[in-house]
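What you see is the complex with one protein chain gone and the rest in place.
A, B and C are the chain letters, set down in written order, and residue numbers restart from 1 in every chain.
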Amino acid sequence: MANLDDLYREIILDHYRSPRNRGELAPPAHRTEGFNPLCGDEIVIYVQIEDGVLTDIKLTGHGCSISQSSSSLMSTAVKGKPLEHVRATIATFKDLMMTRETKLGEEATDPSGEANLRRLGELAALAGVVKFPVRIKCATLAWNTLTQALDEVDA
Amino acid sequence: MANLDDLYREIILDHYRSPRNRGELAPPAHRTEGFNPLCGDEIVIYVQIEDGVLTDIKLTGHGCSISQSSSSLMSTAVKGKPLEHVRATIATFKDLMMTRETKLGEEATDPSGEANLRRLGELAALAGVVKFPVRIKCATLAWNTLTQALDEVDA
Amino acid sequence: MTRFDPKLVRGDIPLMNRVINGRPITYLDSGASSLTPRSVIEAMDRYYQFHHANVHRGVYQTANEATAIYEGARESAAHFLNAPGGSEEIVFTKNATESFNLLARSWGAAFLQPGDVVLVSEMEHHANIVPWFQLRESHGVEVRFIPVTDDYRLDLSNIEESMHGVKLVSVTAMSNVLGTINPIRELANLAHSHGALLAVDGAQSVAHLATDLVALDADFMIFSAHKMLGPTGLGVFWTRQEIMAAMPPFLGGGGMIKDVSTDGFTPASGPSKFEAGTPPIAQAAGFAAAVRYLEGLGMENIAAHEKDLTGDALTRLALEFDGRVRVIGPPDTEARGGVISLDVQGVHPHDVAQVLDQFGVCVRPGHHCAKPLMKRFGLAATARASFGPYSLVSDTDALLEALTHAVEMFG
Partner (left out) sequence: MTRFDPKLVRGDIPLMNRVINGRPITYLDSGASSLTPRSVIEAMDRYYQFHHANVHRGVYQTANEATAIYEGARESAAHFLNAPGGSEEIVFTKNATESFNLLARSWGAAFLQPGDVVLVSEMEHHANIVPWFQLRESHGVEVRFIPVTDDYRLDLSNIEESMHGVKLVSVTAMSNVLGTINPIRELANLAHSHGALLAVDGAQSVAHLATDLVALDADFMIFSAHKMLGPTGLGVFWTRQEIMAAMPPFLGGGGMIKDVSTDGFTPASGPSKFEAGTPPIAQAAGFAAAVRYLEGLGMENIAAHEKDLTGDALTRLALEFDGRVRVIGPPDTEARGGVISLDVQGVHPHDVAQVLDQFGVCVRPGHHCAKPLMKRFGLAATARASFGPYSLVSDTDALLEALTHAVEMFG
């Protein structure tokens, strides 16, 4: 059975209580909004990209502990990183969430998942979310919005 | 339990096979259409009214044995009669049908029903219809259409 | 009528035997959908096992039985609501939402002119907002909102001025977020004195308060079976016979026609006009059983029972959390029902609900399809607990215990 402690790891509560990289960036930083229509979570991401590097990122919005901590953890993971690296992190994280998004309720046992966990470092704290399928959308909101931001900057 | 013989009395089958007063009347006879949307029964009634008397009536249309025999029986019952008498017959007949239209499936036992039956003569053959609630609409189609015709002429 | 024993009611609800995370379920989400008594389930089973057939056009026995069941449900509805014109005023739809769309697209599209105003309130469910926005787009009507006061009531202070151009007032009898009970009779008088009609969203009220359409003097009443101990898949639309007769058809298809040729069609009359296609027959059987069940308990008794529960819960919520748990809605039982929206300081409603789930406590987090109201109070969501006739004080105990954990966890 899924346990609350799997979901609300200490690091998640920490990022929820003290979110990192909170705030706005002035233009020419790019601004993108994300939205979870089911629960009303909202996020606004500001990204500053220079020479293929995500030099700065700020976030505002509101949502549950999972969406807030996920966005905070994300910001620390991608800030200052080359865009390829950012995209790779996004892919790895979404992979982690997706693995079981399709198999509601099953336990996480696949080996690629284990490898992903190691690659994700602190972000791995969010792995427990997959045991709570309805909360996956909370965890991925920031990441989908970041993908959209990168795509918009690219376009 | 309702029995088929209650419904298909010999006199009903006779009027179905050899409908009386079949045909049309030329103007100034009044023409009225009736319609049962559920089963597709259709009837056209032509009435000739002179000095408060229904001097002639003709019918066309198509429908099941109940609607056809009911209209044929009706035509013989009202032809040549003063309008009050016609209206009274309509009322008595509809009363017979209505008594149990509201109490689906119950047996006919009320005393006013018995009196009605006597008043109706040959028409009483249709009394068995009330044991087959869905067929009541078939039996009353002609009568409702005649009421409408009289109202139209009146208006 | 003597009060019923809610423990016996609970015994009639199979789902109450569920054990969630090692604890008996504490179901506090009747505002979203009520639990289903055995007799309602059995009524539907009986239909499928003995009487299943399509309705209206059959001659054989089971088809007649199915028709009698379906039309009988219409009579149950009319009786339950004290509909002035009887069962011919009852239309069955798929849910309250379809009923509102029927109201907007049939009556609204036919009788409202560009510039005419539909007056709703800020505390409406989206079902009573979006169809009017759609009608605004297609027909140019204006949608105006009655504001909500800081103490969670309709703000009727300037209502006379707001009535300019209003042809329909459409308001919920009980808010699905605040629990507020609105003064329907007063609104009917107001609407009628301005030549407007009154539509009532009864989705949250019909299972919790007695409904008397004659006394309320409303013109339209809308609700769903699944919030009144009935099945999913059935909604009710009521209006007066003379209004119904004037309304053009909505959905087209079989059953709603008088005639069809390759040239065109003529619609049927009565409720059939609005019931295109095979209707929710089994659901009507279940709905009628739900009505019987509610009438057996007595709506006054249910209201009194839930009022007691609500009063107790409101008092204890106010006492036990040092202000960290705020009730978004009237603080006492004066004109309010058993829908209690909570805002827990520092804990997002999603997290509240998640922690509560761990204790088997079922509450609903979210905007409750009332985003304008959420925006009015600067909230994204609340965690909502709501009672039914099967609720007990022990449910409130479980709620408070679990809430304590939630508050501590995010402390």
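FYI, a residue touches a chain if its C-beta (ideal position, glycine included) is under 8 Å from a C-beta of that chain, and two chains touch if they have at least 3 such contacts.
In this text, all values refer to a predicted model and were calculated from it rather than measured experimentally.
Note that of C:114, C:195 or C:264, the residue touching the chain absent from this view is C:264.
Between the chain not shown and the residues C:52, C:79 or C:292, the one that touches is C:52. Subunit B residues in contact with the hidden partner, per the touch definition given at the top, are 1, 4, 7-8, 13, 16-17, 38-42, 62-66, 68, 132, 135, 138.
Taking the whole complex into account, subunit A touches the unshown chain at residues 35, 37-39, 104-105, 133-135.
By the touch rule set out above, subunit C reaches the unshown chain at residues 14-15, 18, 20-21, 25, 29, 32-33, 35-36, 40-41, 44-45, 48-50, 52-54, 57-63, 93-98, 100-101, 104, 122, 125-127, 129-131, 133-134, 145, 224, 226, 231-235, 249, 251-257, 259-262, 264-265, 276-283, 350, 353-354, 356-357, 361-366, 369, 371-372, 375.
In the analysis below, only the chains that are shown with their structure count from here on.
Ranked by the number of C-beta pairs in contact, the top chain pair here is A-C.
Across the assembly, the mean Cα position most removed from that of subunit B is the one of A. We define each chain's centre as the mean of its Cα atoms; on that basis subunit A and subunit C are separated by 38 Å. For this pair, subunit B with subunit C, the centres built from the Cα atoms lie 45 Å apart.
Shared interface positions of subunit A, i.e. residues touching 2 or more other chains, are not present.
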